[in-house]
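The complex is shown incomplete by one protein chain, all other protein chains being positioned as in the whole.
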Amino acid sequence: MADVNPLLRIENLRVHFPLTGWRVAARRGPVVHAVDGVSLTVARGESVGLIGESGSGKSTLSRAVMGVYRPTSGRVLFDGIDVHRAKGSAERQIRRRMQMVFQNPYASVNRRYTVTQIIQEPMKVQKLGDAAERERRTRELLDLVGLSSRLAYRYPHELSGGQLQRVAIARALSTRPDFLIADEPTAALDVSVRAQVMNLLVDLKQELNFSLLFISHDLATVSYIADRVAVLYLGRLVEVASIDDLERDPRHPYTEALLAAVPRPDPDAARLYRAPGGEIPSAVNPPSGCHYHPRCPLAEERCRQEYPPISVLSGNRRLACHVRAGDRPAPRLGAGAGDEPPVPYIDPSN
Amino acid sequence: MTGTANDAVNGPRPRDPGQEPAAAEGLARPSGLADLVARLTSTWVSRISLGVLMVFLLLAVFGPLLAPHDPAAMGRETLQAPSAEYWMGTDEFGRDVFSRFLQGTRISVFVGLAAVAIACVVGTIAGMAAGFSSGRIWDGLIMRTMDIVLAFPLLVLVPVVTGLLGRSGVTLGPVRLTAIPLMTLAIALVFVPIFARVARSSVLAEMEEEYIVAAKTFGARRRHILFHNVLPNITAPLIVQAAFAFGGAVVVEAAVSFLGLGVQAPDASWGTLLADGRSFLTLGCWWLVAFPSLALALTVLTFNLLGDDLRDHLDPRVRSSVRKFSRKELTRS
Partner (left out) sequence: MNGLTTSTHPHRPPALRVENLHTVYRNGAQETSVVRGVSFDVHSGEIVGLVGESGSGKSTVLKSLLDLIGENGQARADVLEVAGQDVRSLPRAEYRRMRGVELAFISQDPANAFNPAWTIGSQFRRVLKRHFPGMSRRELDAWAVELLGAVGIDGRGKLDSYPFQFSQGQLQRIMIALACASERLQVLLADEPTTSLDVTIEAQVLQLIRRLRDERGLAVVLVTHNLAVVAEMCDRVLVMYAGRIVEDAPVRDLFRNPQHPYTRQLLKSIPAFPRDGRRLHTMTGAVPDLSIDVAGCAFAPRCEERISGLCDTIRPVLPPRTERATARAACHVVSGAVPAASGGEGDG
């Protein structure tokens, strides 16, 4: 990226999980390549969307960035500090400045805590302020996320999913972070509630000016909030581009497929006829060469043999594709309605 | 409450437009102990078992004060059947069986309670430590030790400990442990693995939960995660286990004392009462055996029922499904 001093810099991050429980055997046994060499930056105040299907490693990536999982190799730098090696005050600073919102609000809060206890937990853990100050901050946060302070002593099961997700957002903001990861924060919510939470995030981001890594499987949701989008497939980034470029001119065949598969509430959009075929392969034995080649309509011989290097295109786009690597105009598949798919898609078998 | 009304007061922020869920508004669930008691007294079976439990506890605490006779005083009226004067008859020395029964109740109940309390605390800590370091050396060390303890039949381990050490007592610094505390510790030892296993598996299940990941992301230390996040969520299965274990502990105590290796005269427990009365059963002196046996049976039954009820009520996730299952299980045991 052009930004020489980004807030978050992920450098060639790999997270592999051994399939067997014993660490001794882990060196030889089968390994899940959950995240396999991801590099990404998030600038100050920027909002980056991370998109991928299940098994793409997007949740693992978020947890590794937050320091919950140790990387197999590579590193995560937050404002120049290595997240996984920071000690003492540097670590405390990171824990305060990076926060996360999870997919299922009911699972991500302690069900035996009241709303107040939930919101105050990070402050307590990090010994921020005294009791009175934390109490004041809790009221402030409840107001910030648009909740009535009457809910302060309720338990999670007494709140609706939307209300509890607001509580989870308040908890994440309690330490005044300048970087927030939102891992599918609206996927578990109803349509009307989803809109409320999305709008809240957009507003909070504008008001508090934190950086955001927004993870989702839904391109429409990501494009509502993100400036830039990174597309993850089987643990690797296949394309990184601004949301405008991506919508207008997706380069990677997988991005095209995702774009074509975006559900549209329009009876005439007919995405079904452009649905990509095939299954998402397993991350234990990823396909040789480019991981997408078994599903890719453009696959050539070299795609089966070596993983494409990352090429930097104009407009700071990054792309990992042999066929589309040249900065030549590509046939469009994307957002427009009605046009015929220029390439035949594989029959959805096997 | 509507969005528009709030917007006017609070500026343009999107307020939570959701009305309060009805359950939370008028019918707010009483939480904690009051709620549990309310639910535990919702059926006849649980009401009766709670009642019996209260009677035993009261007898254990205040029983000796109610005793009509000195439990050790001998009289001339030996082996009398129950009467208005001697509610449970007299034994071969003419002692009042009721008074001795009250004395025995105190020891049986207290030994059971103390043993379970010790086992619960020690087992929980060991199990949590093992669960938290799952897959590493501590886990293996702790759980294999538990397996070794479990490998000894409980009716061998306890008599051996009390039989070998109980006669003379053990001196630990300023504290001299006599037969009864020793037996309590031995029973506790036997029950530690049960709690450790429950605690470990509960911790393992909780550690998978997302709120633990959340706690890690904001930098919570091990101790905070274990005691502030995990412990409150695993108390339910431990309490249930404690209820079942209490019934077991009382039976073990009775059995060991029955063998003459536990409580020693002049103290009495349900076990010694049974041992004393057993030889007179052939003479038709049923009252010497009947009342302690009944007390034992009632205790075990009561606590099994209570354990079942607690399991149904404490864990909302299994509340509906477990009900049928546990009844079946009960008839098997």
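Each chain carries a letter (A and B) given by its place in the written order, and its residues are counted from 1.
To be clear about the criterion, a residue touches a chain if its C-beta (ideal position, glycine included) is under 8 Å from a C-beta of that chain, and two chains touch if they have at least 3 such contacts.
These numbers come from a predicted model, not from an experiment.
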Residue of A:8, A:123, A:238 or A:258 in touch with the missing chain, whole complex considered: A:258
Residue of A:31, A:280 or A:313 touching the missing chain in the full complex: A:280
Residue among A:62, A:160, A:175 or A:211 that touches the chain left out of view: A:160
Residues belonging to chain A that touch the chain removed from view: 53-54, 160, 162, 190-192, 194-196, 198-199, 217-221, 223-224, 243, 247, 257-258, 261-272, 275-277, 279-280, 335, 347-350
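In the analysis below, only the chains that are shown with their structure count from here on.
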Centroid spacing, where centroids are CA-atom means, of chain A and chain B in whole angstrom: 48
Chain B contact footprint on chain A (complex, rising order): 21-23, 63, 66-68, 91-92, 94-96, 98-100, 102-104, 107-112, 121-122, 125-126, 143-148, 150-151, 154-155, 157-160, 162-163, 166, 171, 175, 193, 196, 199-200, 203
Partner chain A, residues of chain B touching it in the complex: 1, 6, 10, 13-18, 20-21, 23-24, 28-29, 31, 135, 209-211, 213-221, 224, 228-229, 232-233, 316
